[in-house]
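The complex appears here without one of its protein chains, the remainder shown in place.
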Amino acid sequence: MKTEYEVKYYTHNTYEDPVKEAFFSFQITPCQDDTQRVLSVEFQHTLPAQEFHHQNPFGFDVTSLYTAQPFREFRFEMTALVEKTRPFLPTGTPLTVAEEQRALCAYDFFIDHHLYLGTGHYTHIEDGLRRRLLFREEKQPVYDYLVQLNRFIHQMLEFDPEPTHVHTTVSEVIQLGRGVCQDYTHLFIGIARLNKIPCRYASGYLNQGLNLTGTAVMHAWAEAFVPGLGWQGFDPTNNLLADLNFIKAAHGADYGDCSPLRGVLKTTGGHKTAYGVTIHPTPMVGAAQQ
Amino acid sequence: MLSRIGNSLFWMGRYLERSEHIARYTRVQYVASVDSPLAHNQENVLESILHMTANWEGYFQTQQQLEANAVINYTAISEDNSFSILSYIDRVRENARGARDSISIELWEAINSFYHKINAYAAAGLHAEEIEYFARRIEENSYVMKGYIDNTLLRNDVWQLIYLGMHLERAIQIILILQTKFKDREKMLSGPDYAAYENFIWTSTLLSVESFDMYMRCQKTAPDKHHVLNFLLFDTAFPKSVAFSLNTVKQCINEISFQEEKKQGFIHFEAGKLACNFQYTTVKDIEENPVEFLNTTLESIYALAHLLDAKYLKYN
Partner (left out) sequence: MDGAMRQAMTSGVFGNYQTPPQFLDEVFCQAGKVNPEYEALYSQFLKYSKDDYRQLNEHAKTSFFNQGITFSVYTDKAKGVERIFPFDLFPRIIQADEWAQLEKGIIQRCVALNLFIQDIYTHKHILRDKVVPADLIFSSKNYLKAMLDIKPVAGIYNHISGTDLIKHSDGKYYVLEDNIRCPSGISYVLTNRVAMKRALLETFRKFKVSTVQEYPQELLATMQSVAPQGVDAPNCVVLTPGVYNSAYFEHAYLALTMGVSLVEGRDLYVEKNFVYMKTINGPKKVDVVYRRIDDAFLDPMAFNPDSVLGVPGLMGAYREGNVSLVNAPGTGFADDKAVYTYVPDIIKYYLGEEPILNNVQTYRCEKDDDFKYVLENMQNLVVKPVDESGGYGILIGSKATKEQLAEFKQLITQNRRKYIAQPIMNLSMHATYIEGEDRFEPRHVDLRTFTLLGKDRQFVLKGGLSRVALKKGSLIVNSSQGGGSKDTWVIRDDSAV
């Protein structure tokens, strides 16, 4: 089954004092993989500059803008048409627990997945907090455990944008007991890695369908590697598996690899930022015509 | 050439020129005050120094009254005063250092060794009368550095930019000196000493610009307002006149391979306009209201300097 989406990302920034020089980088374009195809992508913005692209170390598109013409306002909009195929959602695992563990413990496997097994600023969990967490039972299959972990984190935290920010660490989140999708995801990643399961941070767009309330923002979820199944997406914020409604932009070791917007600006005063996304399923015109 | 280097060279020239004029003005005023024909001469002289060097406000932020040692120290060597002569020397060196790979080793060594020497000399503070020695070191070394600029650099953008900065600043400093002298003069427009004071004013003006003898040779008359203005503003043969300086500014700008831009506010156009205005103005045209002429000229020069800074030598 396929669905076509129109995905929009927009941001609008105003500055108290003129910005004399600016460099912006966006990591917001939906990526292409087994379940996603980008049919078209368009950028519109208000700077007297042309956007350009390069790939980041994980192979995802980074869209950048540079200008040395002073400005006080900046609008930017990305519109993409994405064809999404329903991802394979497993019901069980093809390998035995012993086989799974053997695969996870292989040295080459560690080398290939080291970026998603070590922990850093965002994902390191202090020793003292570990007893509050959920670990895999000895006989438990990895996939089964991850599904349980997804639910566990969903119940453990309360959604609350107030107390956390883009630099909040997992240890802080555990103590707060609340946070946003970034915090849920980092917690999932931190715990999965403690269980020696490779796990990465995915950012992108979630189609919330009719539940859409207010302005939506970009979403984050986790992808964990299950031996025999490959990378599987888990959304602990909503206790969902990453299905047809998840449109991925990028993945990395943590938020630091995926932040949607970075900028270096030469200006003196403060600024105001508004940003949001919209995701609309569109009728499959092409399919009807064929 | 990097815009930042261009900026450094331009400002190196400006600060070098500025430190020299301020040093000389301070020295000449202070020394002349010893036999000035005015009763309250010293206070007036100190005020004049503070005005010309743009240190009036700064000085009175920390001091209650005019006092010779305090004024001289504040103007010449104060580290807290970013308009002191020593601060300008610091900036000459900082700019030279920033543009080090563009200038000659000889020029850099001259600037650097002078910077170290003068800082060591100033470390103990100055007595007011030591301004004679201190300022002379600044003036002489300014000429030494200018000698290296003239004799060791290629005649390319590097030299042109330093020269541009020097002459732009020179025009500014001459005007500032004249403005200050008009202000000094207002203090005594009548009275028994008037004639002597008037002569003192214009003589010390010429001395402050190191131009007394050249003036006498050209104008062949005792210094007065008319002739001094004519000489310092309009004599195109005298290298310190405003006309000469602005003409040099124009030539430098024409020589420098600035980024072409055919819009209004084009730097070549603005510099040409300024220099031409001066060529076709005579002292008679401005004698009615010389102060206003000085004010508007200074504004035009500042506008040109701003254009250079903001548009052509901008790097961040």
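When the chains are written out, they are named A and B in that same order, and each has its own residue count from 1.
One rule holds for everything that comes next: contacts are C-beta pairs under 8 Å (C-beta built on N, C-alpha and C of every residue); 3 or more make two chains touch, one makes a residue touch a chain.
Predicted, not measured: the structure shown is a model, and the values here were computed from it.
Although it is not drawn here, the omitted chain touches the following shown chains in the complete assembly: A, B. Residue in contact with the omitted chain (choice from B:Val34, B:Ala54 or B:Ile105): B:Ile105.
Interface with the hidden chain, as seen from subunit A, comprises residues 21, 23, 25, 49-50, 52-57, 62, 64, 66, 68, 107-108, 110-111, 114-115, 118, 253, 257, 262, 264.
Where subunit B meets the chain that is not shown, the touching residues are 1-4, 6, 79, 94, 97-98, 100-101, 105, 108-109, 112-113, 116, 157, 256-259, 312-316.
Keep in mind that, in the parts below, only the chains that are shown with their structure count from here on.
Subunit A and subunit B have Cα centroids lying 61 Å from one another.
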